[in-house]
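With one protein chain removed, the remaining protein chains of the complex are shown where they sit.
Right after this comes chain A.
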Amino acid sequence: MEWETVIGLEVHVQLNTQSKIFSGASTAFGSAPNTQACAVDLALPGTLPVLNEQALKDAILFGLAIDAEICQASVFERKNYFYPDLPKGYQTSQMDAPIVGAGVVEISLEDGSTRQIRVHHAHLEEDAGKSLHEANFEHHGQGQSGIDLNRAGTPLIEIVSEPDMRSAEEAVAYLRKLHSIITYLGISDGDMSQGSMRCDANVSVRFKGEEQYGTRAEIKNINSFRFVDRAIKVEAQRQIDVLEDGGKIVQETRLYDSDKNETRSMRSKEEANDYRYFPCPDLLPVKIESSLIEQLRTQLPELPDAKRQRFESEYGLSAYDAGLLTGERAIADYFEDVAKLSGDAKLAANWVNGELSAALNKEDMNIAASPVSAEQLGGLIQRIRDNTISGKIAKQVFEGLWNKEADSADAYIDAKGLKQVSDTGALEAMVDEVIANNPEQVEQYRAADDGKRKKLIGFFVGQIMKVSKGQANPGMVNKLLNEKLGG
């Protein structure tokens, strides 16, 4: 019998509103502890929540992007539990009437197939603060914990999928798709390393073909795409091992330890809290007018799927290239700028997905931080197209731009004298020289058949490039060589 992994994800996305979901305090990341927590965030006696309208709009935009029903009388509820980083002793969240109802996210897999992953619902809630367990706090001595409430009250949408994924690959594809949707919408920076996007994975296994789901474990707070992949794989294998040894899976919450690449039990179902959800009496049900929904629908940007299709049809790109370019809105926008400036979409796609993407990955940079601007790359490609430089020299120019050695491709080409030699006279002289200096190879060439000749001509081209420092126009060199050697 073959095992099958069943995965459902709960994804928390921090919305990038200016202020918190229920208070006016700033949500900026990285400030000194507790400098961005106001009376409401501290849950001082008598304070009351007021819903941030932008957070509501962001959630509606997300709902529209996944084709979900928007709840027009959404209710906030209190989820009650005690924890030091939860100032009110409850989290204001949603349960029975979440803002976003059932929707669908389409994922593309590496084999080119696509799958529909259903979203059960998405709801708005407030983030908690952070507990800092550090060995030593200044003025407080050892073994103390600190509470930073800057994050408390940051708006979140929690996106809950159905258990529709069947492999770690699908789970990661789904997560990446959510990431591109939220960044396209501009409602979050989606930065997993800063916790702007966090993932809990519900994992179970069963025999392929079985109807019933197995008992699931929930892996909490996985903070990178790679760890989601590894945590699911290692947890599924753990469950298979337990079952194959005749054991039983217990429903529990587990933690993924990336250093040891293993999951560990945090608490079992029996130890779980009774959250005593009930409608928050400080917030009235949120009535959403149809007109607001329609107005927001008109604000929806072109989403990743639509953009990918357009890139294929409008620019004639392959599905693979279009998929790579549309994963992030910033990359897609960058590509379109380069395509327009250079006048050659295919070359633009090759450069963005190739040289640029490799350089960014190497430096662990995102495209917004790219030292080479779309204008510069567009200019570079123009010079390839008009034969000012060869593809090989272009890579050198790109490196020069990346290292900020010049403001534009033209400036760099001029400064370094990299202009391609296309002057027939000059090239002829070089060709003659190389032929004269290599009589043996010339003889070999002339004796060879057509098939072998194709290989042998490379030697002459290489020699000419050496003589020309790579600047000889390769097309013209080939043509001249054919003429002169063929004789």
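The definition used in the following text is that a residue touches a chain if its C-beta (ideal position, glycine included) is under 8 Å from a C-beta of that chain, and two chains touch if they have at least 3 such contacts; residues count from 1.
Throughout what follows, contacts and distances are computed from a predicted model.
Set against the options "Peptide/nickel transport system permease protein", "Glutamyl-tRNA(Gln) amidotransferase subunit A", "SufD family Fe-S cluster assembly protein" or "NADH-quinone oxidoreductase subunit H", the UniProt name belonging to the omitted chain is "Glutamyl-tRNA(Gln) amidotransferase subunit A". Of the candidate positions A:Phe225, A:Phe278 or A:Trp402, contact with the hidden chain is made by A:Phe278. From the options A:Ser26, A:Thr47 or A:Thr253, the residue with contact to the unseen chain in the full assembly is A:Thr47. By the touch definition given at the top, chain A reaches the unshown chain through residues 39, 42-51, 78, 80, 82, 84, 87-90, 147, 274, 276, 278, 281-284.
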